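One structure is given below, represented as structure tokens, and several questions about it will come after.
Removed from the display is one protein chain of the complex; every other protein chain stays in position.
Let's turn to chain A:
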């Protein structure tokens, strides 16, 4: 954690999205030199996109872990007397009725709340899997070079060459019961290539650095050089890609559910797909899960943007 310098209080103007190069915040010289991560953290705390997206993600996590705090209705309890033509009572915020009912008389609000868990679990699970596998493959390819690199790079090309959505569809189609783990596995199976490419590039530039040569000269073991010296200095681009792709995986899971190949059980994608059938008479069945889904994806993509603005040295 960096020291809180006086300048942190001053709100430097930070470009909301994309990060324009010329509007770097004016920071007076800190008393202590900070690391890349310290600088990034100081930048992040002043960025309003970071604050907004963090608050959104905090709420999503609350809903994920404690859905009972937000609704007393059950997502799988259908009450056919609450027919789906019964319009939502939007004034009655928070009750089971306020977002209306679906075709089977289940509360749309309860389903939106309980559906959060599926999306967040798939998003985080896939991102962690992809980051670990992709970083390892990319690190080995970049560090050893030569034949190892050629083989691993062609392997990456093979997985990258198959369209992502198509590949996951083929894998998921073979599972009758698609649990969270199965979906994470299928998305991860085709998703690791991007991180691996980014990591390989970063390792190739980093391994030339003096401190790596120094560590080698001092006789440090290969795993030590890789994990103690190279890894911390190549994580920045990987983290940026990983945060942005978290939102992308949530959208991908919903798309698969829409095609009938996603998670079995309560999920936004399934609800949106079901709601599409009644779109002429009852738009709310589809609308509210869609809004929640878009907000969630937006939150993670914004977080990724904020992290990139803070970590990308070009933006300094």
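Here is the rule we use: a contact is a pair of C-beta atoms (placed from the backbone, for glycine too) under 8 Å apart; a residue touches a chain by one contact, two chains touch by 3 or more; residues count from 1.
Keep in mind that, in the parts below, contacts and distances are computed from a predicted model.
S.K.: Hey, which one's the missing chain according to UniProt: "Acetolactate synthase small subunit", "Peptide transport system integral membrane protein", "Dihydroorotate dehydrogenase electron transfer subunit" or "TonB-dependent receptor"?
M.R.: Missing chain, UniProt protein name: "Peptide transport system integral membrane protein".
S.K.: With the full complex in mind, choose from A:41, A:70, A:98 or A:159 the residue touching the hidden chain.
M.R.: Candidates A:41, A:70, A:98 or A:159; residue touching the omitted chain: A:159.
S.K.: Determine which one of A:169, A:182 or A:239 touches the chain that has been left out.
M.R.: Hidden-chain contact among the options goes to A:169.
S.K.: Using the touch rule from the top, list residues of chain A that touch the missing partner.
M.R.: Touch set of chain A with respect to the missing chain: 15-18, 20-23, 154-155, 157-159, 161-167, 169-171, 173-174, 247, 251, 254-255, 258-259, 272-273, 276, 279-280, 283, 286, 290, 293-295, 297-298, 301-302, 305, 314.
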